[in-house]
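Just one protein chain is left out here, and the rest sit where they should.
Here the chain labels run A, B and C in written order, and each chain numbers its own residues starting at 1.
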Amino acid sequence: MSRATQGDGEDIFGALRQTLRQFAQERDWDQFHYPKNLAIALSVEAAELLENFQWVSETESAVLPTERREQVRHEMADVLLYLIRLADKLNIDLAAAAAEKIQLNAGKYPIDKARGNAKKYTEF
Amino acid sequence: MSRATQGDGEDIFGALRQTLRQFAQERDWDQFHYPKNLAIALSVEAAELLENFQWVSETESAVLPTERREQVRHEMADVLLYLIRLADKLNIDLAAAAAEKIQLNAGKYPIDKARGNAKKYTEF
Amino acid sequence: MSRATQGDGEDIFGALRQTLRQFAQERDWDQFHYPKNLAIALSVEAAELLENFQWVSETESAVLPTERREQVRHEMADVLLYLIRLADKLNIDLAAAAAEKIQLNAGKYPIDKARGNAKKYTEF
Partner (left out) sequence: MSRATQGDGEDIFGALRQTLRQFAQERDWDQFHYPKNLAIALSVEAAELLENFQWVSETESAVLPTERREQVRHEMADVLLYLIRLADKLNIDLAAAAAEKIQLNAGKYPIDKARGNAKKYTEF
């Protein structure tokens, strides 16, 4: 199965897109799901994810206690679901967008300049 | 191809995970990629996505001009890439987490109570 | 000068509120300054502030290089300005709200329970 079939709902993004469409339709939620509102919701979920790392050190964050990790897992799912919902509303192909962005990043962060430093490409 | 193959890199999450691993290794970036830092980065990208809707009305947000939509598309890709990178570092299966979260949401938001309103389940 | 004069524009919040009102009026920006949009803008500025700490360790964050600190200083100002503008639009007295919240926090985090740990009060 090639990625070219992404649009037909057989891959993971397509499957989730369909499920979320039905979920919203059954609840008459499309009236709220403007891209602006979905972008807010996504940002709020990203912050709820981040909240789990608020008072945790970098090294501690790599070995989360079970309960904390489960919370993180749920918030990550929320981010993904809103991302897929927003992509659906804007008719954006997430897989293609991600592939394109990786190409762009490879250009912005050539290995020899980026190696071992975390500077933004505008600061090279 | 079943979702059981998610771990072997043949699906979209697996493929991107592998690409991002190599991207980081080539640049010696694993030293910066603590889950805490990746969660910050994801949250910052979500805000950059949101920034595009800042002064746009709800209805306008559904019909973005080409340039704006392209910007949105790139920011959504950034969110996805950090989400996949974070999932890799925490050994989280995003597809399984999303499926589980949808089940949870169906329980929190039964159709008869949730229909046509945007209240949080805790406010029903 | 007592805090009771907060409303008459003589203290720092009142002075900034007046300046921002005039700034918006001169540019005919009130049409965009719905509380919803101002809350988005505030959140975006908070993320721009946070971006400065993205790949910086906790200890490094306490001793920022001059240029970075200056950037942080500007983003903090942006957060404050949107906070004051939002408070103006919602007719909220920030000084009174802050005083009240400190009282609430003192109740949620009694010294004997909160000492030396960063748990949320719901986790005591």
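Please note the rule applied: contacts are C-beta pairs under 8 Å (C-beta built on N, C-alpha and C of every residue); 3 or more make two chains touch, one makes a residue touch a chain.
Note that the structure is a prediction, hence the values are computed from the model and not measured.
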Counting contacts across the entire complex, name the shown chains the missing chain touches. A, B, C
Among the options A:Leu50, A:Val72, A:Ile92 or A:Ala114, the absent chain makes contact with A:Leu50
Taking the full complex into account, what residues of subunit A touch the chain not shown? 32, 37, 40-41, 43-44, 46-48, 50-51, 53-55
Contact footprint on subunit C, counting only the chain that is left out: 1, 3, 6, 11-13, 16, 19-20, 23, 26-29, 31-32, 34-37, 39-40, 42-43, 45-47, 49-50, 52-53, 56-59, 61-62, 64, 69, 72-74, 76-81, 83, 86-87, 89-90, 92, 94-95, 97-98, 100-102, 104-106, 109, 111, 114-116, 118
Please give every residue of subunit B in contact with the chain that is not shown. 40, 43, 54-55, 57-58, 118
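FYI, only the chains that are shown with their structure count from here on.
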Assign the assembly's chain-to-chain touch graph to one of these shapes: line, ring, star, complete, other. complete
Given that subunit B and subunit C are copies of one sequence and touch, is their interface built from the same residue numbers on both sides (over half shared) or different ones? same
Could you put a whole-Å number on the gap between the CA centroids of subunit B and subunit C? 27
Where the CA atoms of subunit A average out and where those of subunit B average out, how many Å apart are those spots? 1
Where subunit B touches two or more other chains simultaneously, the residues are 32, 37, 40, 43, 46-47, 50, 53
